[in-house]
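Here the complex is missing a single protein chain, while all its other protein chains stay put.
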Amino acid sequence: MTQSNRLNGGLINRDASLSFTFDGKSYQGYEGDTLASALLANGVRLMGRSFKYHRPRGPLTAGSEEPNALVELRSGGRQEPNTRATVAELYDGLSANSQNRWPSLERDFMAINDRFSNFLTAGFYYKTFMWPKAFWEKLYEPIIRKAAGLGSLTGEDDPDHYDKGFLHCDLLIIGAGPTGLAAALTAGRAGAQVILADEDFRMGGRLIAETGALADISGADWVDQALAELASMNNVRVMPRTTVFGAYDHGIYGAVERNADHLIAPEADKPRQTLWRIYSKRALIATGAIERPIAFENNDRPGILLAGAVRSYANRWAATPAQSVVVFANNDDAHQTARDLMAQGIKVPAIVDTRPDAADVEGIEVLKGAEIINTSGRLGLTSVQVRTEKGYTTDLYCEALAMSGGWNPNLGLTCHQRGRPVWSADIHAFVPGEGLPVGQIVAGAAKGEMSTEAALQGGAAAAVAALGDLGITASPVDLPAAADAPVSISPFWHVKGAKRAWLDYQNDVTVKDVKLAHQENFTSVEHLKRYTTLGMATDQGKTSNVGALAVMAELTGKSIRDTGTTIFRPPYTPVAMGAFGGRAVGKDFHPTRLTPSHKWAEEQGAVFVEVGNWLRAQWFPRKGETHWRQSVDREVLQTRNSVGVCDVTTLGKIDVQGADAAAFLNMVYSNAFAKLPVGKVRYGLMLREDGIAYDDGTTARFAEDHFVVTTTTANAVLVYRNMEFVRQCLCPDMDVQLISTTEAWAQYAVAGPNSRKLLQKIVDPDFDISNEAFPFMGCGEITVCGGLRARLFRISFSGELAYEIAVPTRYGDGLMRALMEAGEEFDVVPYGTEALGVMRIEKGHATGNELNGTTTALNLGMARMVSAKKDCIGNVLSRREGLNTPDALALVGLKPVDTNETVTAGGHLMNATGPVDAAHDQGYVTSAAYSPILESSIGLGFVKGGSDRMGEKLRLVNPLESQEVMVEIVSAHFLDPEGEKLRA
Amino acid sequence: MHKLKPITPLGGDTPRVDTVGSITITEVVDQALASVAARNDQAGAVQKALADKIGLSLPEVGQSSQAAPYAALWMGPEQWMVMAPHDSHELLAAELKQIVADTASVSEQTDGWCRFDVQGAGLCDLFERLSNAPVRTMGSGTAIRTTAEHLGVFLWRLAEDHMAVLGPRSSAASLHHGLLAAAKSIA
Partner (left out) sequence: MIINHPLLGPRDAQEFTYLGDASLLNRPDWQAEDAAEAFHDYLYLRDNPAGEHRELWYHEQGDRSWLVVTRNTLTHEILKVELARDVAKAAGKAAQ
């Protein structure tokens, strides 16, 4: 197909022809085109369907404010819905499809909605689907869901990478039009750290879209010179294709850089997009202005564009929407569109200007005081109906209309911290008001200074002022002479009598809808927005908000100033979820922590489980084992019968040193540590200040002024944080120093009756670890394997004779191998977290299931561990009456009366007879396992007054699975209650 | 000498080296670490003891100092990380405790950390993608404790084109993956 609407000139590279498809049809464009400009050049005006009425639509704008021309780009995992054709940079092989239509863009079944527009007015959903209530879930919601939305996703994984990054600067300049470029040159030459970001792939803003912006040089040439100079400065970072989408606290801005959206696919390992967090000391909003439409009957046909956009297409992209274009405006600026088109040989039948005193334009008829009252053309404009000042109507044949209701400062980013725009009667638009984000300044058209001259001078002056605040001296650079015409506009919002006159194109909000909202008393701007969905689409109403509230102002008889405006929220334009995810997807969602024996465990074929960020061996399947229980039972039995080894490095280890180390531990633990002898270990319980137990572990004393505290794996970070709180905030005068040593030491539990014999083969002979020399709860610094420093603790979680041995982490792999080799004669077994869990339940040791954030020391059977003789965190409030009732929950063991039955964790306990309900609840099961030693399912749980109810039978109920099992209350210490094994 | 064989944080027998474009990422294992935290009101005494005995002057906030073969990073208020080659100073913590005696608490940190040295012209481009530290204005000798790849790390600028990253040893693979991915991004 020929590019029948391609003009001369423009900033496209005619040497680089690009092929692309739209709805399966092939076209040619040029490097520098957008999808929209290339389609217009090819004579395609129809690009989409509207959201509600499925009206045929073409592009309204030439920028990111586009409400109409939304397409699906690419296919497969890369398919991206609701992409604006007006900013989609053309590349060879681009494939785009229209959306929200079936079976085709030209013949859309759902266009029938347009016929029912009398019903589908504002508030339709609220009014219609209220009754009958039962219809909602089964009928209404599914239908609405099917009809709602525009583009679609394929559901395939996105194959691309997204990066995240952080940038710092003195001055962030958002927008690289005349304002931004003048500011960047000024700040760059002053030596400041500058970031210049623009959402467009070609910088220059209106300078590259207008023909006569500068007096003595073309806008594009001056932009090229400015960019070349900026590129040569090390202190300036020029970022095209970068949308600053949000202004956050204290000068932080969010930006997304589209690294590879203009390529058919990113290069291998290269990001598709990068999400930047920009730390700025000052930020200059130089985002220009956005033109607004005029509301008149059927003002949404393909071929009806904003006048500035038509100029952009003609001047920058050498494309025209049609060969015959009428202009409709209330201001002088739009007249330039007519002049530019004429210069390119395009027919301009007339300028329809609402102002009776509009200026003349050479060579074109200006219909002064006239209005367009209707349009024709089902899939594209064919004519407009004009009502002249004297009231005659006449048809003008044209295939495009360039309209302009004036320009609104593009001030979205000034509102992100609740800045409220204020009405300017000078330019008839909202301009940034008070309460801008910290460090933010606005200049140029974004501030309401609409001429090119004002933009250039304002940008330079803003940079000087911003840097002055930072103590950097800058002076404005020499800037080219530029057009400086004052804004000449007479407010005109909508043609009287028009009903289906679009205000918000994307959400299909018309003048009639605003009238309805007014009639039903939704007159505040916030109510208007929610009732009509005005401005709530992906374009956030950039082209529509002001027009709609002007109509509302008219209806209420208030001024626009008094009517006020809604404000904008981040993001300025839609940001892909992938960019927010960055590289933190799939298994990279969070860092993984590997234990020192990980490599060895992998070699053994271990099954791993995620515990927080840690990967721990859960069990070690052996040949022939087909069910995890077989592996776990074997690991338990072999440990209890001989010896097993488990990696327990993940437990937190905190080094506590200092003259007041013991006093400090007395404060953080409920029980006393001051008198713990050197070379001994003690179990400790930590409470929250409200008296609830939250962590436990063992603490070893290596010297008078040196302890090593162990925490649970899950709470390592929290305990450390709380200990620093006590140290710095509550006991600031104590001489105590803390540091985490969790990762520095590889620590293994060696458990079972043969554990000592095994360790004696590893521990160097200088160290006597016999029962007499190294009794239960002993600890010491030793050497192993011929001189390697190590720490040995005689502690037991399994209830067996057991030790924990630690060596520097780099030797952890070697030590595991050495233990396995030395243990061969004892048939040593590695065991994982499942066997660890089974053995601790058999022994009745509490873990996070029991220290679950609701239980006290009393509940845990450790009331005596809260020393009354000293202060500690949680001491006072643990004595609250409510926590110390005679029937308080007590930790007990539970056994099914019939050993074939299973104890289920989470189940609740009820008396043997009586009702099963919350009022009669006797407690609950916290942990359960199959004990291969007892050959029965067992559990731990809390029972009201449980310590005095040994032998009592209760019903364990699990109503979710209609389960009811009779269990007996027994001691939580199923195994070796006297602890003889530990001391053997 | 004991008979246990060490492995590197990445699980290898020898340190890993990767070159991507202009960037070289080297796993560094010949490094012993010990934290030195001054006891109450003893900061001056600690600084004097280390200066006198090994010539190491402990650095100011956010800085590092060197006195071959020793180096030190500022870690927190009156707390420093001292380092020396592992081959010659494996017992660094004990060595330092001898020097500072009761003026400071010393803890072995050697294997609490992994270290990757990143060298090359695109250093700043790489770290901008990993960390919020102001890498472009970090002078040589600056040491910042911050996050990279969701991990708590030290970034230690050794030269214009040389940054050392110290991170938690158990997450060495994740940190290395992040460094490699960023290097490929900018290559």
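Think of it as A and B in the order they're written, each chain with its own count starting at 1.
In this section, a contact is a pair of C-beta atoms (placed from the backbone, for glycine too) under 8 Å apart; a residue touches a chain by one contact, two chains touch by 3 or more.
Quantities reported herein were computed from a predicted structural model and do not represent experimental measurements.
The chain that is not drawn here is touched, among residues A:R202, A:R879, A:K944 or A:H973, by A:R879. Annotation: of A:S475, A:Q519, A:Q728 or A:N884, A:Q728 touches the absent chain (contact as defined above). Touching the missing chain, out of A:F201, A:Y279 or A:Y683, is residue A:Y279. Contact with the chain not shown here comes from a single listed residue; of A:I174, A:I252 or A:A806, that residue is A:I252. Checked against the hidden chain, the listed residues B:Q66, B:Q119 or B:T146 yield one contact partner: B:T146. Although one chain is not shown, part of chain B still touches it, namely residues 61-62, 75-77, 79, 132, 145-147, 152.
Interface residues of chain A facing the missing partner chain: 249-252, 277, 279, 438, 689-690, 717, 721, 724-725, 728-730, 732-733, 871, 875-877, 879-880.
The rule is simple: only the chains that are shown with their structure count from here on.
Between chain A and chain B, the centres computed from C-alpha atoms are 32 Å apart.
Considering their complex, residues 161, 163-168, 193, 269-271, 274, 277, 279, 583-584, 588, 590-595, 598-599, 613-614, 649, 655, 657-659, 705-706, 733-735, 737, 739-746, 783-789, 807-811, 813-815, 818 of chain A touch chain B. Touching chain A in their complex are the following residues of chain B: 1-9, 11, 29, 35, 37-40, 79, 91, 102, 104-113, 128-134, 136-137, 149-151, 168-175, 177-178, 181-182, 184-185, 187.
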